[in-house]
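So the structure is just underneath, and the comments pick up after that.
All protein chains but one are shown at their positions in the complex.
By letter and in written order, the chains are A, B and C; residue numbering begins at 1 in each of them.
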Amino acid sequence: MTYQFPKANAEAIVKGISRAVYAPVEKDGLTSFERYEAGMNLALDTIPTDKSMKDVFFPQWENLMHFRVEGKTIELTEEERCHQDFVIFGARACDIQAVKVLDKVFLADPVDSYYASRREHCTLVALACDKPEDSCFCKNFGADPASPDADVTLYPVGDDYYVQTNTEKGEALVKEWNLDKAEEGPVEWLKGEIGKKYEELPFAHLNLKGFDGEHLKEKFDSPKWKKLSMACLGCGSCTFACPTCQCYDIRDYDTGNGVQRYRCWDSCMYSDFTLMAAGTPRPHQLERYRQRFMHKLVYFPANNDGMYSCVGCGRCIKKCPMHLHIVKVIKALGEEESK
Amino acid sequence: MQMVNETGWKPKIVAFCCNWCSYAGADLAGSGRLSYPADIKIIRVPCSCRVNPLFILRAFERGADGVILCGCHPGDCHYTSGNYYARRRMTMLFSMLDYLGIERGRTRVEWVSAAEGAKFSATMNDFAKTITELGENRKLGDLRCKK
Amino acid sequence: MMKEPLVPMIGIVTDVRVDTPDVKTFRVNAPGGGKCFEHMPGQCAMLSIPGVGEAMFSITSSPTNEEYQEFSIKKCGCLTSWLHQMEPGQMVTIRGPYGNPFPVETELKGQDLIFIAGGIGLAPLRSVINYVRAHRENYGKVDIVYGSRSKDDLVDYPEIENEWCKEAGINVHLTIDRPQEGWDGHVGFVPNYVTELGFDPQGKVLVCGPPIMIKFVLQALDGLGFDRTQVFTTMELRMKCGIGKCGRCNIGNKYVCKDGPVFRFDKLGELPDEY
Partner (left out) sequence: MQLMNEGTVARVVGWEKGEGECDWTPALFESVQEMDGFVYGDYAGANLSKYCVKMNKAEGKTLVVLKPCDTLSFRQLIHEHRLNRDNFYLIGAGCKGMKDESGLLLKCKTCKGKDFEIFDEIIDDEESKQPTAIMDRMEGVTALENETAQERFDFWRNELSRCIRCNACRNVCPACTCEKCVFDNPASSVASKAPVTDFEENVFHIIRAFHVAGRCTDCGECSRVCPQHIPLHLLNRKFIKDMNELYGEYQAGVGEEERTPMTTYTKTDAEPSIVRERGNA
């Protein structure tokens, strides 16, 4: 079904949703998906947000369980899983593609129940990208900025949002909003416009030929990694901004009255990521840098029927302090192919 | 003796004492039957300069309401110059804590010699009084360590 | 596989045996007695002490042992040092089993087997050896080449001497790196010993030990005419989740904790050299 509401009403609609809502919110010049509360600054026009939607499903840190240790005995209490429905309002096509990538990891057997419980209770409301940024290149990786795949999709046309529901979950949510029905025409027009705009972007079409499991060794052994990785500082900015980076660490914190076991994001860019008592198999930044991009462009598709774990959101382009990013890697290693 | 404020709350205080002067000073205070608050936990360190800024922060993390560092008087360091370095370091650290808006009274450095049992007792009493007045440390603790 | 992959069970250490100056073997039971879970030879489990750490260890005991599971652990880091000062009765958390076992019921069945181990590398192979001993009729001739720095560093020497050496159809070849008083056996490094023993290139070979030993054992096996498809090993990388999600044991498109730790060498050769 197609509905319609004025853009000016967006805040009222978000406020009116009876469940918890996570939406892009602007604070001190940075946007992230936060639990919306009255008085917050909704940033529905930002593409992409500084921090990704990943945070909602896979937060930077979360408690997994709690131990009480007394003498030789250990008592274990599990952390409660998410058990309340919530809504994400304003997801972009790349965010949604990223969640599909995360699903491949966390919902694969054995299922990660901490993640799965959040996925289960979520209703996704997406926004079509009418003003993509120069750093966007999502279509290369299977996302469609014109029609993001969610429960509900909003299409910004003029001063209105056109609303299309794609699932029963979505239909049920939109019913709460009491909207006027609308024609589909403007939606189709917008889709065409977005398609045209996307074509003008600098990275609209990247040559991904050769980024697959078959060329694994060839890409791995490329001499170009040395130059590509030279400036890399080994900070984790790209991995933390990335909507699909899901490496994590499990750590214990002794609070003095028990031990909390929590999970937090980790980064393959860190020198201690693979460090063992016997040493590390990736001693230099070159290997760590290579690991990150090989994983996104070669290893992951080799395991997941060609699905890349880059979604073309462009966050690493914006966040890397030294301006290294995946497009440079694709161009450098892709060219090699054609020569 | 115990320091208690109106609500019955008692401060937790950590005192780092240098082995050669202040720890002996504390001993002297004890054997001279001079009282100081029972809630002060003394940690013996080989020299005041052994105290890394992290020690102080970690004491706060774990629920301390005040941290005091006691060492030999400048010029009397067992290792010649340790307390001079400690003095600079602590000045910098305390200034930074102040800059971050943490109450100034929560940290202190005092020079207490092995012969100054009375000074030790007086210093601790005064410090405990200051901390009791400041109340619970809410600005620089780790929530996970609170019950 | 457990329903909650990251949530461990509680296990109790019921016995601690000192094997060598830096290796102890721990017996672990479920709190109500019996084993915490079933496993196959070569699989691993995550042991942890809350507040100290969690790490992957290979299960040393054979699945045919119905009463308990054993872990031979070498003291080398923070967690293992803590484990080494444990006494019986200590609770630990345990989750698993993880990874692929040695293909004892498929590729290895009916074959002559050569086990080559160095130092603590015997730990995962001991599970297979005892499994084979329990199902003797399914396997051919068994040769065990085991080497260590010194006689004192041979893990679980009593079992080797009293059981393995005396069993028909099993040939045990022990070696130590340097001559030592009271040692009348072979002296020399494992790879050279393998060459000296001159095995026929048939059957299957299972190798585990320090990376440098594995490297030279492979050369020795090549020299004897073995094919890489005949050789299996078990790998070790840093692991946190054990279920192929946390990303740190990723080599190429494989995860050691999920797709390994047991690899056939021809398959390993297809992966980038990052282990």
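By our rule, a contact is a pair of C-beta atoms (placed from the backbone, for glycine too) under 8 Å apart; a residue touches a chain by one contact, two chains touch by 3 or more.
Since the structure is predicted, the reported quantities are computational estimates derived from the model, not experimental observations.
**Q** Give the residue, chosen from A:216, A:241 or A:311, that touches the chain omitted from the document.
**A** Final answer for the missing-chain contact: A:241.
**Q** Specify the residue from the set A:41, A:60 or A:178 that touches the hidden chain.
**A** Hidden-chain contact among the options goes to A:60.
**Q** Give me the chain A residues in contact with the hidden chain, please.
**A** On the side of chain A, residues 28-30, 50-51, 60-61, 134, 202-203, 226-227, 230-231, 233-237, 239-241, 249, 251, 253, 262, 264-267, 270-272, 317, 319, 321-324, 327-328, 331 touch the unshown chain.
**Q** Name every residue on chain B in touch with the hidden partner chain.
**A** Its contact residues with the unshown chain are 53-54, 57-58, 60-61, 74-75, 81, 84-85, 87-105, 107-109, 139-144.
What we mean here is this: only the chains that are shown with their structure count from here on.
**Q** So what shape is it, when you link every pair of chains that touch: line, ring, star, complete or other?
**A** Topology of the interface graph: linear, an open chain of contacts.
**Q** Mind checking the centre-to-centre distance between chain B and chain C? Centres are C-alpha means, answer in whole Å.
**A** 52
**Q** At what distance in angstrom does the C-alpha mean of chain C lie from that of chain A?
**A** Distance between chain centres, rounded to whole Å: 39 Å.
**Q** Can you list the residues of chain C that touch 2 or more other chains?
**A** Residues: none.
**Q** Two or more other chains touching the same residue: where does that happen in chain A?
**A** 253
**Q** List the residues on chain C that touch chain A in their complex, please.
**A** These residues of chain C touch chain A: 1-8, 10, 50-54, 76-77, 80, 87, 89-93, 236-238, 240-241, 243-253, 270, 272, 274-275.
**Q** For chain B, which residues count as touching chain A in their complex?
**A** 62-63, 142, 144-145, 147
**Q** Which positions of chain A touch chain C when the two form their complex?
**A** 64-65, 67, 69, 72-74, 76, 78, 105-106, 108-114, 213, 216-217, 220, 246-250, 252-254, 259, 261, 263, 266, 268, 273-278, 280-282, 287, 291, 294-295, 298-300, 302-303
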